[in-house]
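Left out: one protein chain. Kept in place: all the others.
Which chain is which? They are A and B, in the order written, and residues in each are numbered from 1.
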Amino acid sequence: MTARPAPPLSRRLSRVLVYLAAILVALYILAPIYLIAVMAFSPRAVVYGYPKPLLPTQISLETISFFINSYGILDSVKNSVLVAVFTLVISLAIGAPAGYALARYIFPGGDIYRILILSTRAFPVVILSIPLITTYISWGLDDSALGVALLHTAMALPTTILVTSSIFVGVSKDLEEAAMTMGCTRAGAFRRVALPLALPGLAASAIFTFMLSWNEVFAAAILTLQNQTLPARLIVQLNQSPIPFRFAGGFFILVPAIVFMLFARRYLFSLWGVKLR
Amino acid sequence: MAEIRIENVRKEFGKVVAVKDVSLVIPDREFIVLLGPSGCGKTTLLRCIAGLEQVDGGRVYFGDRDVTDLPVRQRRISMVFQSYAVFPHMTVFENIAFGLRMQHKPDVEVKRRVQAAAELLHIEELLARYPAQLSGGQRQRVAVARAIAYDADVLLMDEPLSNLDALLRLEMRAELKRLIEELQTTVVYVTHDQVEALSLGDRIAVMKQGEILQVDSPLTVYDRPAAHFVGSFIGNPPMNFLPARVIDGGAGLTVGEARLMLVGEMADAARRVGSQEVWLGIRAENIEPLTGPGPTTLPGRILVVEPLGSHTLLTVRTAEAMIKVNARADAPFRADQPVWLKLSADKVRLLDKTTGRAL
Partner (left out) sequence: MKPRRRANLEPYLLLLPSLAYLAVFFAWPMVQAFGLAFRADDGRWTAEFFQRMIGDAAFWPALRTTLILVVTIIPLQFILALIMALLATAGLRGAGALIYFYALPIAVSDLAAGIVWFSIFTERGYLNTILQGLGLLERPFIFLQYGATWSLIAVILAEVWRATSIVFVILVAGLQGIPKEYHEAAEVFGAGWFARLRRITLPLLRPSIQVALILRTILAFQVFAVVVALTGDGVKVLASEAYQWYSQWRNLNVAAAYAALILAISLLSTVIYLRALRTRTEALTV
């Protein structure tokens, strides 16, 4: 028996280079996250100090607790969560039915609607916050969590519609029809068959919407004065704040993002692989 | 258990007319097969019967019930889908029980009837599993069990065997036939596979471009196609069609140089139409290949010899057309050899040259 011949040296060499490149890019992405984590878990003296440690020599919660106990931070976290929950509920309540309609029905105007939704991507949504200020004052929505959430919904809605539509396309129409042949109403077939099957995808879409809202800075900073979300509060205070406050704050916004990616990983491509048409 | 009556049913998708004013009566407990090539409207017609499509015209009756405007769930149908549509988030048991649960049947009865349906399809040991753990064939059985567990007036099947591999399809076909004979229910079965249609149906409705061309028993459809299309779609090989001419006011027929005498109903038909150009249709097994000329033979030359075990299929070129002929398996034919074809006069069909309809 002879051993399988080894691939030629040039092949092996290029394989090594490919791995090397992959690792280098991964380092570029992971190293900054690692470094800010080191800062967040170092005592304040180290955070102020120089040179900075590349390894976490002294692990401490001092910096993080300093940040959390700073005036207004907990309130702004509460606001952030409130805004994000409003946003995901409203955008799912409005977006999922539209996505379902796109997935299930062939009807005149469907293509126009789809193009309309796609074309919203050509607009810089964030700047909508400036004209909305006056509208909100007249509606009594200024400086409110709901007001911010309504704008975040406008930002998230087109994506929610397209994503839920692709989720419902993935649940075969036959399944709902089969339920209807066995005594379900249209709505019953949706509730008993389509909804449970679409649920994981819808949840991923909801988490994504939550993150979009949690991360959004510009509109939140413009539309609020007292009831700021966490990013809005941070951006306003940032340049007058001590270094530990900044680093802990940055790390604090980052953590849910990493957790989100763990949950939504399986759905990443169905969430973002949405193509034009 | 009900008769299905379809009156002038029409279904359009935009500009495309999928079903063109079709009328059809399916007697109680009949197994009818809708057969046709893809895009002929057979599945659309089935979905109109099910109520999954709203008809654009005409009525559908089950017995004396007009179901045209009834939603699917009130029609008392059950259906097997081409993709099976077995719910992936429910166990096999819950899948089969689904319709019964919708009717709020007591648990004891649900259990009993699921068990009975599962036994009929030999899937008792799969009841606790989820569809993802099943093979395609097992899923197919679940879909059928689900359809029969449920009280329905009619059973609709949309290409239920087309996603199975060849061997399993053969086995399942026989099993379905036995099962449905036991069930004594009205069945509408859609397929594009003519062998399936011939083997299963009490009657076959052959469809093309949204219209039904012929509804008859399998043997009638095979032997006496009502149209050129039916003859060429059903049977393997398809029916041979030769240009011919009725002569002497219907007394005889010429195909090229050869002259044929007509007998029985075809002679009557020929007399009715008088002298004119027609299509002559004849099946491969009704032509006898001879090694020398006879009084009414058609000369030709063998192009291809295909031994098929039970018999040998010859492709013969004559002056008029290419003709498929069945020869005995041990017949000593070789390619490129001259041959003389003797057509069985009582098996000959005549069709109108322009409309393609049987005379």
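Please note the rule applied: a residue touches a chain if its C-beta (ideal position, glycine included) is under 8 Å from a C-beta of that chain, and two chains touch if they have at least 3 such contacts.
Just so you know, these numbers come straight off a predicted model, no measurement behind them.
Peer 1: Can you say which of A:33, A:74 or A:199 touches the chain missing from this structure?
Peer 2: Checking each option in A:33, A:74 or A:199, the one touching the absent chain turns out to be A:33.
Peer 1: Per the definition of touch given earlier, which of A:25, A:45, A:61 or A:199 contacts the omitted chain?
Peer 2: Touches the omitted chain: A:25.
Peer 1: Mind pulling the chain A residues that touch the left-out chain?
Peer 2: On the side of chain A, residues 18-19, 21-22, 25-26, 28-30, 32-33, 35-36, 39, 48-52, 54, 93-95, 97-98, 100-102, 104-105, 107, 109-110, 113, 117, 120-128, 130-135, 150-151, 153-154, 157-158, 161, 186, 211, 214-218, 221-222, 231, 234-236, 238-239, 243, 246-247, 249-251, 253-254, 256-258, 260-261, 264-265, 268-269, 272-277 touch the unshown chain.
Everything below uses one rule, namely that only the chains that are shown with their structure count from here on.
Peer 1: For chain B, which residues count as touching chain A in their complex?
Peer 2: Residue list for chain B touching chain A: 50, 52, 71-73, 77-79, 81-85, 87-89, 98-99, 102-103, 146, 150, 156.
Peer 1: For chain A, which residues count as touching chain B in their complex?
Peer 2: Residues in contact with chain B: 172, 174-175, 177-186, 188, 193, 196-197.
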